[in-house]
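Let me begin by handing over the structure; questions about it come next.
Complex shown without one protein chain; remaining protein chains in place.
The chains carry the letters A and B, assigned in the order they are written, with residues numbered from 1 in each.
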Amino acid sequence: MSTGTTTVDRAPGLLAERQGSPLQRLARTLGTPGGAVFILCGVLLAAVVAANPNFGEPGSLIRFIGRTAPIAIAAMGQYFVIVSGEFDLSMGSVVTMQVVISGNLIGQDESRILPVMLLMVALGILVGLVNGLATTLLRVPSFIVTLGTMLALSGLVLYLTGGAATGNPVDSFRQIGRGGIRDVPVVDIIPYPAIILVALAVGAVLLMRRPYGRTLIAAGDNPEATHLAGAPVWWVKTRAFILSSLAATVAGIILVGYAGVHPSVGRGYEFTAITAVVLGGVVLGGGRGWVLSAAAGAFALELLFTLLNFLGVASTWRDTVQGVIIILAVAAAGKAWRAGLRPRRRDPATTAQSPGSPAGATTPHTPGSPAGETTGPTPPVQGTTTGEN
Amino acid sequence: MSTATTTPTRRRAPVTSTGIVFIVLALTIVAGAILTAMAGRNFFSPGNISAILTGTSILGFIAIGQTLVILAGSLDLSVPYVTSLTSLVAGVIMAGQTSNIVLGVVVALGVSALIGLANGLVVTLLDVHGFIATLGMGLILAGYLATNYKGSAGSAPRDFRLIGATNIGPVPVSTLIMLGCAVLVILLLRRTRIGHHLYAVGGNREVARMSGLHTTTPVVMAHVLCSVLAGMAGLLLLARLSVGSPTIGAQGGYDLMSIAAVVLGGTVLAGGKGNILGTLGGVAIFAVMDNVMGVMEVNPFLKDVVRGVVIIAAVAVYARRTAGRPPRFGRQSLGDAALQEAR
Partner (left out) sequence: MRRKMLTAPLAAVAALAMLAACSTDDSLDDPATSESAEDPAGEEPAEGGEDEGEEPAEDGSSDDWFDQAVYDTQYEQRTATFEGDPNAPHLQYIDGPMTDTSEFASEGAKKVCFSNASISNPWRQTGWITMNEQLKVLQESGVISEMETRDAQDDDNTQIADIDYFINEGNCDAFVISPSSTAALTPAVERACDTGLPVVVFDRGVETDCATTFIHPIGGFAWGIDTAEFLVDNLEEGDKVVALRILPGVDVLEHRWAAAEKIFSENGIEAVDYFTGADPTEIKKIISDELAKGDVQGVWMDAGDGAVAAIEAFEAGGRRSRPLSSLEAEIDR
């Protein structure tokens, strides 16, 4: 379509995305990996309910959403980092750190809840800042930086607490993860974690539609072009790491409430979160994927485990099934991105002749314009369209 | 697309990191000798040198393999499980009989080669990111191990256990075998066509393909060799433990530690740049650090803190030295999704 029509202005991909009736657009969206995960969730949910009809009751479902909230929140946090082309392996350690801190510092004293939560947020920001700055300014690969912070943080927390995390925080603090709005018709209870999840999901979607989100995807898709377009890539990515650590902090606060204090809470969370993000069709290496798909990936994963459980599969086989699923999902997603998106992928190539393209990147232009704000460089456009499908 | 504009300029970055690795290693040894002396010990005593070298051998095998995979632009997170599986397979086949040693070794290495082949094919043919392909393979093996092996199994005959317990002077035989493998891999990388292709494909798969290289073969080979070397580590662990163990690989945390050692050795995580010598230096740095912290009786939790900080700090030093912006893992500048996912 874009071959001959030079009169079509600069974002034919965007237009293609907007063509057709809402139904057609929905169908097209569900055909992409980011959309297919929602179908996967639906299929798994149906299978789970078929295996155990009790699970389909509204009360059970809302509880399931509540208990999946922390991993879904962590997955959304991890999404920001992955879509910017990086990794955050320190997430699990941050969760453990926050869990242990709340157990040790809040204790049975209600008046400490607020100051300690502020401390936890501050520590979350600090960890993200360290990860981000070491990755962007010191130029250490994020895989290595966050591996280092993972080791250092968990070691430090265990050392400072003597290795045995004890003490349960006061009940009113744990209500965040345990409680909910009671006596609601139909569902009986709406767990607070579910409410937090919805709030954060809305916030994340809004953030990704703002210039920051578009610049972030651009930075993951093509850091050079984004840099040359005038966006501070280092700061954009650093903020992604901070968002990831903050998501881990929220997950930690919920988990303390949900299950209590134990040094094993949070173990392996980084790989679960990455798995969820990847199941959501987000491409490792950055530049592609939708934030809600990451959360949906977390639900798909938990539904899968629940299904295996209800089917009576021995719990030792769970890892194997998970391994097969993620390989297949990523292989299928890769095929889908390449096949389904081929027309759109050609667009940037065509627009490469236009000023905002990677080709144009060799001659830096529009230095004054805030990069994320405009649709200037093509990668943001491309990212945006994938981001919203 | 953007390939033409961005990548070629990067390839000119000076490759000096191996030199830095050995400077860091020398500094570590000096600091270690001083700290050991302060603890009233002799760092250079035969027993201590033997202990350090023993500490290098198992991580060494795995890190050599990991270097190949990383050079090819992939990753291998399944190594701990391959290690555990081979120790069990070989141990069960040997069942304490000297006559079964050869069979046990052959079957165990065959199994690991098959796993590596599967990894390589998933990465190349299905175009799955190496991180995910091998994370998935690791999970598959972990489930198999947990379901089928309840605790240690099999038994290594005495002759086989000698491999893990014999020293020539202060040098353990296991370390010599590891160094032998390192020499073979160095020759492979420097002297053979496929070795050169490995660098080319890891550096830029698209350019390598357009230059007429068969891009699949080097990547698959790297994965197969990596798994086989992880299998060798499993065999050595079998010799040292005398039994196969389903958790021995995970206990050592060899997946992440081997990647850390490779990067500590100056190899670029995005692939295409680095060498085995640097990796051996990285492994040695870890071994010396662990030895010194052991002598100083550092709290085990603090050991992890030190390891974490050293990893970040050392790699930051290399990154400073490398001119320009070094390619990052999974960087998107090539603008080609197929290429992205393959890395």
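Keep in mind that, in the parts below, a contact is a pair of C-beta atoms (placed from the backbone, for glycine too) under 8 Å apart; a residue touches a chain by one contact, two chains touch by 3 or more.
All of these numbers come straight from a predicted model, not from anything done at the bench.
For the chain missing from the display, the contacting residue among B:A33, B:A165, B:I186 or B:V317 is B:A165, taking the whole complex into account. Of the listed positions A:G31, A:G167, A:P211 or A:P232, the one in contact with the omitted chain in the full complex is A:G167.
Set against the missing chain, the residues B:S245, B:S258 or B:N275 yield one that touches it, B:S245.
The chain not displayed touches chain B at residues 41, 45-48, 50-51, 54-55, 58, 91-92, 96, 146, 149-155, 158, 161-162, 165-167, 172, 237, 240-248, 251-252, 294, 297, 300, 303. For chain A, the residues in touch with the chain missing from this view are 52, 54-55, 60, 63, 67, 70, 162-164, 166-168, 178, 255, 258-260, 262, 264-265, 267, 306, 309-310, 315-316.
What we mean here is this: only the chains that are shown with their structure count from here on.
Computed centre separation for the pair chain A/chain B is 30 angstrom, with centres defined by C-alpha atoms. For chain B in complex with chain A, the touching residues are 1-2, 5-6, 122, 126-129, 131-133, 135-144, 146-147, 256, 259-260, 263, 269-270, 299, 301-305, 307-309, 311-312, 315-316, 319-320, 322, 325-326, 328-333, 335, 337-338, 340-341, 343. Residue ranges of chain A in contact with chain B, taken from their complex: 85-87, 89, 134, 138-145, 147-156, 158-159, 163, 220-225, 271, 274-275, 278, 283-288, 314, 316-327, 330-331, 334-335, 337-338, 341, 345, 348-349, 352, 358-359, 361-362, 379.
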